[in-house]
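With one protein chain held back, the other chains of the complex are shown just where they sit.
Going by the order they are written in, the chains are A, B and C; count residues from 1 in each one.
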Amino acid sequence: MSAWKIHQFGKKPILKNPILIEGLPGIGNVGKVAVDFIIDELKAKKLYGFFSYTFPHSVFVNEKNLVELPSIDMYYKKTKNYDLLFLAGDVQPIDEVGSYEFSDMILDIAEEFKCSEIITLGGIGLHEIPKHPKVYCTANNKEIIKRYKKKVDINEKLYGVVGPIVGVSGLLIGLSKRRKIDAISLLAETFGHPMYLGVAGAKENLKVLEKKFDLDINLKKLEKEISDMESELIKKTKELTDVSKTTAIKKIKSKFKDVNYIG
Amino acid sequence: MSAWKIHQFGKKPILKNPILIEGLPGIGNVGKVAVDFIIDELKAKKLYGFFSYTFPHSVFVNEKNLVELPSIDMYYKKTKNYDLLFLAGDVQPIDEVGSYEFSDMILDIAEEFKCSEIITLGGIGLHEIPKHPKVYCTANNKEIIKRYKKKVDINEKLYGVVGPIVGVSGLLIGLSKRRKIDAISLLAETFGHPMYLGVAGAKENLKVLEKKFDLDINLKKLEKEISDMESELIKKTKELTDVSKTTAIKKIKSKFKDVNYIG
Amino acid sequence: MSAWKIHQFGKKPILKNPILIEGLPGIGNVGKVAVDFIIDELKAKKLYGFFSYTFPHSVFVNEKNLVELPSIDMYYKKTKNYDLLFLAGDVQPIDEVGSYEFSDMILDIAEEFKCSEIITLGGIGLHEIPKHPKVYCTANNKEIIKRYKKKVDINEKLYGVVGPIVGVSGLLIGLSKRRKIDAISLLAETFGHPMYLGVAGAKENLKVLEKKFDLDINLKKLEKEISDMESELIKKTKELTDVSKTTAIKKIKSKFKDVNYIG
Partner (left out) sequence: MSAWKIHQFGKKPILKNPILIEGLPGIGNVGKVAVDFIIDELKAKKLYGFFSYTFPHSVFVNEKNLVELPSIDMYYKKTKNYDLLFLAGDVQPIDEVGSYEFSDMILDIAEEFKCSEIITLGGIGLHEIPKHPKVYCTANNKEIIKRYKKKVDINEKLYGVVGPIVGVSGLLIGLSKRRKIDAISLLAETFGHPMYLGVAGAKENLKVLEKKFDLDINLKKLEKEISDMESELIKKTKELTDVSKTTAIKKIKSKFKDVNYIG
């Protein structure tokens, strides 16, 4: 129905039972911030670009002042211990059918690469800014949770605590069960305000990934980068104010007005 | 359009003019609470699982801390006097087309089994918590109403009292007329607050079914189970609070704050 | 896309360049009240029933306490001077595509019958209840307006006064131009409150039709019927109150609370 288009960048790599890590926009953008950072840090290579007419019908203005269509991309990186695939992007499919179609398409790719595991990253929105955000998990079977708990400090008592996990982060876990791929969702506490950028939560998610996969990423850089971005945005926000109803970028700008403490 | 998938569990049973009882989520979840309880009590067997890309694009976290895709299922049970089919689930199809398609698909199955009768269960939302909720009915012909009134105390003066009956509970009654299957809707009074779980109304609906079909169910257990669920939820709710906009589980949690008296 | 189903009742009549009069739900239900009344008064015969999965997914409870699926029907009546077709119903197609598809399907039928003219009836919502509601018109060509103004007192200065005419009442006029069928819309002033039933406006529309087509209808009866309906509804409303979000029937009930003066 929604006719997804896939564009391949470069040659298809040979990967050894890779682990797929998803971080699309969501609550506090906790997953997006984490995966965008890790892709950057590890210099992961772009493999696929996904596009669909059901994406938001708008373009972004990038830092070079040029327009960019919304996109979701898959990257890969061979690290010393694991081969990794990353799913990152500006948007999520906007409706039910698109979200299911996209998730099943991603799982087709995961099967093709004989993925050993899928990890989705997200946030749990609290009424207050958490001082020490905890990471919770849920999964599509008990074994993967046990494997994680052996290595990292992670809370698995999510039942009755969160509502449904909406979008690709949830569907990838649910739909991968039928395909017998182990899948786990790491959900870090964050402030549930729509304007809040959950950097602290993203950091906690990254710590779990670092410990589990022995990645070579510099988490201090994450805080620095975000801090630079803030100053830049505050300066610009004073000059002009956008009153359009579209919210993606507005969200980032607005948080400097509404929130004192940033992740 | 929405491509429904049906999965069959086990062998198809031979049923003798079964009666189909529907209880999907709706006002006060009166129908869902009743049918979920009766399936549990009678140890009905799962026969079909229904799935569609038009379901909500989210997953639930269950009591084992594992994710579950939303689902609608059909169960069956041969009781001493009647063969019964049950339609239960977490969700309703979300849009008009999906709701009609699903209802007609269920009626195809009902015809195949030569169903003698269809009963849909629902709630009538009042502005106050009813002390003694009454059960009303409407149907697709006068005869089925007469048959019920002979056996049970039930009010049929619904005209001008309720608005349209929305979703599968209404469509199954309306669409079954053309197929010449008798169908009746039992609507129990409940509190119309979006956070309220209509256990008292569900109980009244169950009483009607028990008397009519001479079922062997323990209604006291219903109250006990719910009471346990409450304490459990109240405890957990204090620890963490979900601020996502999705409401299914939040509804259940929130009622403990907004309402003093529970069903 | 939305797969309309047409059901024919009885034999197709031979009509002589009939005039099609549309009155589906809309502002103040001015068109619906008028056309439902005229069908009743003239004892017009049902010719076609239209149905679609894109109709609202709900059923109504009728005065016999039985459920009814939403429907749109076409009726016909040969009067002494003119052959008439009527389009009446409980609902309008709910979305853009459905509204266009339905309107073009109705125009196919109009062409088949060699309709000489199409009249759509609607309301103009004012901020106050009009004491003497005026009737305005717009059309798809100047000639049909001239013909009406010769016979009846009607205001044609609508430009800049109303916004777009939404739904089937507007589209039938706009789309019939290409098919070279003269089409006019009669819009009577009414109170724009969502709960208001525009009987007074409907009556003014009916007066125009009566004068133009020399119909034999008893307009006093319209007021009496409505008055009976009111008392009946007020009585019932006190007993039970529906808090569901669906509004069709609620609208009718609620007006007795919010508005003092009725049509």
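Operating definition for what follows: a residue touches a chain if its C-beta (ideal position, glycine included) is under 8 Å from a C-beta of that chain, and two chains touch if they have at least 3 such contacts.
Just so it is clear, the model here is predicted, and its values are computed rather than measured.
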### Message
Checking the contacts here: which visible chains does the omitted one touch?
### Response
A, C
### Message
Going by the contact rule already stated, which one of C:I21, C:V35, C:I173 or C:L222 would touch the omitted chain in the full complex?
### Response
C:I173
### Hidden partner interface residues of chain C, rising order
1, 27, 95-97, 99-101, 124-127, 138-142, 145, 156-167, 170-171, 173-175, 177, 185, 189, 192
### Query
Can you name the residues of chain A that touch the chain not displayed here?
1-2, 53-69, 94, 232-233, 236-237, 239-244, 246-250, 253
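As a working rule, only the chains that are shown with their structure count from here on.
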### Query
Count of steps on the shortest touching-chain route from chain A to chain C?
2
### Query
Could you name the chain whose CA centroid falls nearest to the centroid of all protein CA atoms?
B
### Query
If chain B and chain C share one sequence, what is the angle of the rotation that overlays their CA atoms, in steps of 5 degrees?
90
### Query
Between chain A and chain C, what's the gap in Å when you average each chain's C-alpha atoms?
52
### Task
Scan chain A for residues touching two or more other chains and write them down.
none
